[in-house]
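With one protein chain removed, the remaining protein chains of the complex are shown where they sit.
Per-chain numbering from 1; labels A and B assigned in written order.
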Amino acid sequence: MGKKRVSLFVTCMVDQLFPKVGLAMAEVLESLGYEVDFPEEQTCCGQPAFNSGYRGEARTVARHFLDTFEHAEAIVVPSGSCTAMVVHHFAELFTKEPDTLARVHALEKRVWEFSTFLTQVAEVEDVGARLDAVVTFHDGCHGLRELGVKDAPRRLLAHVRGLELREMLPAEECCGFGGTFAVKFAELSGAMAQTKIEAILRTGAQTVVSLDPSCLMQIQGVLARAGSSVRTMHLAEVLASR
Amino acid sequence: MSRDSILHRIRTAVGRSADQPPAEAPAARLRIPEVPLEARIASVVARVEALAGKAVRTSDPCAWVAEAIRGKTAVASNAPFLAQCGITGLAGVRSGITDPEELRELCATADVGITGADYVLADTGTLVMLSSGREARMISLLPPAHLAVVERERILTGLDELLTVLPNPAVETSSMVLITGPSRTADIEQILVRGVHGPGQITVVIAD
Partner (left out) sequence: MSVEFDRKIHATLADTKLQLAIYASTARLKDGRLSSVAPQTLPDYQELRTQANALKKHALENLDYYLEEFERNVVAHGGKVVYCKDGTDVADFVLALAKERGARLIVKSKSMTTEEVDLNERLEHHGLESVETDLGEYILQLAHEKPYHIVAPALHKTRYDVAEIFTHSLHVPSETVPEKQTAIARAVLREKFLAADIGISGANFLVADAGAVVLIENEGNARLTTTAPRIHIAIAGIEKVIPRAQDLATFLKLLARSATGQLLSVYTSFLAGPKRAGEIDGPEEFYVVLLDNGRTKLLPDRSKRQSLYCIRCGACLNTCPVYRKIGGHSFPWVYSGPIGAIITPQFMGVSHEPGLPFASSLCGACAEVCPVKIDIPKVLLELRSDVKKSETREKQNRLEKVAFRVFAWVMTHPRWYELAGRVAAAMAPSEDGGWIRTVPGIMNFGPLKAWLSQRDLPPPPPKSFRELWRRR
């Protein structure tokens, strides 16, 4: 039997701003025996255009995604939000193109948010990680509400040696990122982030973990501005820690 | 005329023609649990008290009511059960009123309004009042305290059973009111205040 294969869709944000997250995800998958491939044609899922009301432009980018990943067996994504874009919103873009819609539906089933892939496909909860840290977990809204990701990351974190998870209250409230919302309504976005930061700081954790690089960028950005020593880590980075 | 133009706009928008029968509606969802009478009574008591009302079981409702309204003025409805128990004959109680103006005057000054209840809903502690010659609307509304004397056979499991027994209340009455606890508001700083426009006190006397 040959090695199981997975393709990475690292997202434009990880590619350009947080490459370590992509590397960590690849490391974890390889350690579980997967052959990992990175289709070089990949760019973005098109969500910025879609969420900004530019459906034509989003459609163009979505088509590129379809072409790029058409033949991939399983696609793993370090983001709940980008996964939800492909799995839930691509179909809305192609309601008037039955052929493309059929391709979308065929692809949807093979696109996986990272923590869900580990627990449901790889069927693993203990990836052998070790991280001596007190962490709190931020639920990204799209992963939580559009994909129903809630337990998977917590089960994975529970098996990380040396790690203590302290839930923040409320955990499920938005960090205020919201894509272009963060710059179109900057002051409001910042106010929402403040509420999130207060919840994080109340836990006393020194590290905030999430599935979404975009939430982490918002949270780390506000923490850094406040001069806080609390830092952010993507779940993949935690799971790649030894 | 607005009527025809609005209906026409609707039909155009939803793609229907006049006199076209509707598609089949989703079946009404009614679930009636099996709850023994004793448990229903206990539930009424618990729910009413949770809403800061008072609920009592008694085999002698007249004596209980007499004690409760001692020194107060009261208006009682024309529910036959109240007369049977002797409540309408108690001191300070006015009853048998059929003129709405007279009733309104009395209710505006009475300390207590005494009614029966057509039904009681066990799972929410709700009184179901159907307007009729026996029960007027004002008695449970204007006085600062409402006292309902109910026969225990009238206690249903809940809303689903009520709407099974009375699938269309409009056949019976022009007004059915469900009363769940005392009148209340939280409009100022979300602070709970009872007795805004309706009675601030509610008492349910269950006749055993």
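Everything that follows uses one rule, which is that a residue touches a chain if its C-beta (ideal position, glycine included) is under 8 Å from a C-beta of that chain, and two chains touch if they have at least 3 such contacts.
Because the structure is predicted, anything quoted here is derived from the model rather than measured.
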Visible contact partners (per top-of-document touch definition) of the missing chain: A, B
Sole residue of A:Ala182, A:Leu211 or A:Val230 that reaches the chain not shown, by the stated touch rule: A:Ala182
Chain A residues that touch the omitted chain in the full complex: 10, 12, 14-20, 22-23, 26, 38, 40-44, 46, 48-58, 60-61, 63-64, 89, 92, 141-142, 144-146, 172-174, 176-193, 195, 217-218, 220-222, 224-225
Touching residues on chain B - with respect to the absent chain: 1-3, 5-7, 9-14, 16, 18, 20-23, 25-26, 28-31, 47, 78, 97-98, 100, 103-104, 108, 123-124, 126, 131-133, 135-138, 141, 159-160, 163-164, 166-170, 173-191, 193, 195-199
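Operating definition for what follows: only the chains that are shown with their structure count from here on.
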Centre distance in Å when chain A and chain B are each reduced to the mean of their C-alpha atoms: 53
